[in-house]
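Of the protein chains in this complex, all but one are displayed in their positions.
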C-alpha cells in the first residue's frame, strides 16, 4: 500500500464501542474516518447532534460535522474501504454480510464469529487465520469480507496464554473474571445493581471464553480449525469498575513448570504485529508486574494506550505441584473491542491487501 | 446451665469486629456484656467516649457508659465467663493465653488457630473438635480455655462444602474470592485503592483458606486432625463493597454428580446448632437461590441476620463432566467473624459447661 | 376505629417504591396488604413471579402468593380501604382520581400535588391541611379522596425547617443536595454515569423543593394556602450512593441566632404523630449529631427505621452574622416516599376516619 490514507467507516458509531473506534481512529496515521452510521433515527444528523458522548476525552473535532448515515451499504460512500462494526448482534447478523459484498468489515460483533469461513483473529495469536478471507470470498462471491475479533475477556486471556501454550503443555484452565460495567454498554448495568454490590452473572460470557480461547489457540487446516487440546472453564462476574476486566487464572500443566520461565515467555512475547510495527500494536502485548498487589484495573488498563494486557502475581500454586496462578487486567473496550478490530485491519492492510 | 444471664466481655471492643460483637450481643437472651477492653489509651474512658462507631446501626445504649478496661486479665471482673476476642494477631498471641488461665475465650483472632490443642470450629461443621478443650486445659493447666473460629472466607466456603463433602467424593477445588473492604478493618483499604478499582491481593488470605478448609472438614483423633482428603487452591481479591464476601467455586469430583442433589443437600443442610436451636444459629446455614444473577453481596449478606451463606448459580460445568460450579456470598464480619465466635460460645454453653 | 386490621393495597407494587411500601406494611399492626396492582402485563401473576425484588431484605412471605391485579378500580376488592400509590406521574394523573371515587388514596406520586383541594402533607409539619379532604370530597363528589406527600428531598428538608420556622424569622435559604441513585428508580441511573462520577442535574427536582417547602410551611385558609414568607433556592446533584439524600443548608435570618437554641428546637421537635403515638412516627423526627463528620448517608439513613432525619454540623456561619449552616440526611425511599405515605394514612385513620 502507498501512503495514501485509507478511508474507513464505523457501523454503529453512536454507541460506546463506536465512540472508542472514533477515539482510536482520530489520530490514526493510515486510516481516515469518512463514514459514520447509526440507526435510522440518527441518520441525517451531524454526528455531534446525534450522539451523547460517553468517553472521558472529548469528542474529536474531526467527526463532529460528519453526517450520520443509515447502516445500509447504499448509504455509505464507495471510496470507503474498511468498516469497523460495533453493531448489536442481531443487527450485525443481517447487515454485516450485506456490507461484506463490497466492503472490508472488521467486526467486534459476535454475530459472525461462528461461521467457519469467517476468521476470528487476534493478530498476535493466530494471524494465519486470515487465510480464511480467500475462502470466504470464494464461498460467498463477495468482493469484501468479514473478519472478527473475539470477546473482550477472551482477548485478554488468550494474549497471556499464547506464550505459555507455545512453550508448555497446558492440561486444564479455570478462570474467574471481575468485569467492568462498560462491557455491558452505557445503559447495561444500573447503578442500583452495582454500588456496594456485584453481579455474579454475565449472559453468554462464560460460553464465549470457554470456546473462543481454544479456537484461537488452535490450528487452521484449510477451512477447519483444530482446537487447542486443553480445556477451560470460566465463572464471570460484574463489578463496579468503569473500564478494565480482571481475570484470575489457574492453570494445570502436565508437569512442574518453572514460574520464571513462564514470566519470561510472557514478558518477551512478540508476534507479527510487533514485527510489522503496526501502529496500534503495543511494544509488549503482555506486561508482567512483580508487585504483589498488581495488576489493578484503574492503574493498568491504559498500559500502552490500552493495548497491552498486564499480568501479575504469576506464582507457583503452593497446593498443586504442576499448577501456576496469575491475575490479568486488560482494557475491555480498547484491547478487548475497538482496538482489537483496528489492529486486525492494520494487519490486513499490511499483509494482505 | 440455668437461665441466669452469662456475663461476657469483648477484648478489643473499639475496633470494627469488636463493634459487631457488641451489636450482636446487645439483645442476646443468654449473654450480657459486662466488660469491654481496649488499648491502654482508651482504658478508663466511657465506651462511648473511647470509640468511633463504624456500624450502620447506632451504638447500643447499654454499652455507652461501660468503662473500658485495659486488655489485661486483672482488669476484667471475675464474674465474667466468656471473653470474645477481636484482638490483632500479635496482641492475641500474647494476651489470649493469659486470659485463658481463668476465662473462656472465644476468639476471632488467628494467633492461636495453629495450636494443636486449640479447637478451630464452625459449629455446623466440626462441633466435635470442642473435645480438644479438655486436652487443652490438661496440657496447659488452665481453668479457662481458648476456642477459635476460622478466617471469614473459609467459614462461608466451608459451610457450603460440608453438605457436599459428606455426600460426594470431592477431588479438587479452585476458589476465587471478591472480598469486602470491611475485612481489612476500618482503615485497611484506602478509598484511592478501591474506587473504580480492585486489588488482587490480600495478605495470607489464600493460605488460610487453603489450609483451614481441609482442617475443618477433617476428623479428630485424640489431639490429631486428619485433614480432608482433597486439595484446594485459592485466589483472593479485594473489591469496593462494604460488607459481604463473594466466592466463585469450581469443584472437581471423582464422578459425575447430579446438580439437583447437590442443591438439595445444601439447602436441607442442618447440624447441631440447628438441633440445639442455638440463638444465633440460622434456620438454614446455606440458602440456595435459583435466580441466575444471585447471590449478590448487598442483597444477600444479611440473610438470617447475616448468619446464613447464600449460594447461587449451582451448575454442572459444561466443560468438565465431573465438575460443578457455584457462587456464594457470606457476611464477613457477622458469619465470618463476630457471629462465628458467638455461635461457638453458644454451643459451648449448651453442650459443655 | 376499632382494632380490626384495615385492608390496604399498593398501586404500582412491583417498582422500587412499591417494594418499600410492602416492606414497611408487612409487619404493620393496623394495616394488612390485600391488593397489589401493576401494569397489565403483570396482572394475573403471583406477586413473586411478577417482581424482581430490589431491596436488601427478602420479599416478605405474606405477599408472595398475592395475585397482582391491573391498576384499575374495578380490579381491586371493595373491602380495601387505603391504597398507597407509587405510580409513575403520568399514570397517576389518570388513575388516582378514578380510585379516589371510592378508595382513600395516599400517594407518593407528584401528579395531584398541585391540585388546590388535594392536601400535600407531612404529618409533623402541616397535619391541618388534611381539612382539605372534606372540600375535595365535596368538590368532586368522591367517597374516597387523595392525599399526597411531597418530594423526597423536600420532606427531609422541611422536617428540619419546621422547628426553626416556628421559632425564628427565616429570610432566605440556599440548599445543595447530594442525592442517592434509588431516587431515580431501579433503572434510573446507569452505573457508567455514577462510578467515579456524579451528575449535577435531576429533572424538576429543584423546582419541587423550591415550591413545596414554602407550601408545607404555609397556612391554610379555607382552600387557599398562604406560603411561608421566605424564599429558597436549590441546586440538586446525583451521587453514587444507594439510599439516603444529603443536603447542605444555608439559612439567612433577619437577626443573629443562637445556634444552641436552633439545635434544641430541632432535637426536641415533636408534633401530632408523636403525640398520637402513630406506629411509623419516629420518637424524634429530627436527630441532631454533634460529631463534625456526621450525618453520613450510610450511617444515618436508617435512624428510627428510616423515619428520622439526621442533622449535623449545625453551625453559625463565620462569614454572615445572621446565618446558620447545617447538613441533613434523610432516607429517600422510606421517610421520603413510602414511609411518608404510610404515616399520612396512619394520621388519617386516627384523626379523621
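Letters A, B and C mark the chains as written, and numbering starts fresh at 1 in each.
In this text, contacts are C-beta pairs under 8 Å (C-beta built on N, C-alpha and C of every residue); 3 or more make two chains touch, one makes a residue touch a chain.
Predicted model, so just to flag it, every value in this text is computed and none were measured.
Put simply, the missing chain touches A, B, C once the whole complex is considered. Considering the whole complex, the residue from A:167, A:302 or A:322 that touches the absent chain is A:302. The residue from A:30, A:124 or A:196 that touches the chain not shown here is A:196. Annotation: of B:50, B:80 or B:193, B:193 touches the absent chain (contact as defined above).
In the full complex, subunit B touches the omitted chain through residues 16, 54, 181-182, 186-196, 240-242.
Residue positions on subunit A in contact with the hidden chain: 56-58, 195-196, 242, 298-299, 302-303, in rising order.
In the full complex, subunit C makes contact with the omitted chain through residues 172, 174, 176, 178, 193, 195-201, 207, 210, 231-233, 235, 237, 239-242, 246, 248, 250, 292-299, 312-313, 317-320, 323, 325, 327.
FYI, only the chains that are shown with their structure count from here on.
When C-beta pairs in contact are tallied for every pair of chains, the largest tally goes to A-B. Closest chain to the protein centre (all Cα atoms averaged), using per-chain Cα means: B.
Once the centre of each chain is set as its mean CA position, subunit A and subunit C turn out to be 48 Å apart. Separation between the centroids of subunit B and subunit C, computed from CA atoms only, is 40 Å. Looking at subunit A, one finds that residues 193, 195-196, 240-242 touch two or more other chains.
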